[in-house]
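I'd like to ask you about the structure that follows.
The complex appears here minus one protein chain, its other protein chains still in place.
Take a look at chain A:
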Amino acid sequence: MIRGVSRVLLIEDDPAVREGLELALTRHGHRVRAVESGEQGLDRLRTDLPDVVVLDLMLPGMDGFEVCRRIRAVGEVPIIMLTARGDDMDVVAGLEAGADDYVVKPVQPRVLEARIGAVLRRIGRDQAELERHGDLTIDRAGLVVAKRGVPVSLAPTELRLLLELSGTPGRVHSRQQLLESVWEHGYFGDSRLVDACVQRLRAKIEDDSAAPVYVQTVRGFGYRFGPV
């Protein structure tokens, strides 16, 4: 569990919000780099190597979705979106663009802080054996997932979701349970987070995401790993 110094890249165009969040996050011990546009954010991503990106979706110039996609194209840094309440379509689009989580503005810093903590939290490395599930190998110690021997690059949330599901193959996890265990959202999180993350995970590990083998949907209940 990383505690204390984490590098946060904050991309927010409104100076007051930017300054307020910077102030609050810095006060909680994060090293915050605040920029006002997507282009600057992408530049900083390369030079600063942040642990997490906090991204406003409504940006002038390059919009948040595009920024999100570009960040995903170069790496698996966790992304937390800042969205406007009531813009449901934005949430869905943002999750599809690769965001790990979202918070609704106006956001209380302690909420944002908790989400940052959740996406950065690591899984304990106590289980050392290598698991094989069909073509998939999961190294719980090294946090490496490979398919037919080729490593698969997974975002932290995707990895945690896969580890959570594959820890108990064949058992059904409800969306609520997954929100609590993977996103630490508590009981009433947005189940679309789970669905969007499952879609992204399937795109990376399944041969055919329309007919998934590893992460299967149990209609009306949730998701299940295997049986392979």
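In this section, a residue touches a chain if its C-beta (ideal position, glycine included) is under 8 Å from a C-beta of that chain, and two chains touch if they have at least 3 such contacts; residues count from 1.
Definition applied: contacts and distances are computed from a predicted model.
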Report the protein name recorded by UniProt for the chain absent from the figure; options are "histidine kinase", "Na+/H+ antiporter subunit A", "Fe-S cluster assembly ATPase SufC" or "Copper resistance protein D domain-containing protein". "histidine kinase"
Touching residues on chain A - with respect to the absent chain: 14, 16-17, 19-21, 23-24, 27, 84-86, 88, 105-110, 174-176, 186-192, 195, 217, 219-221
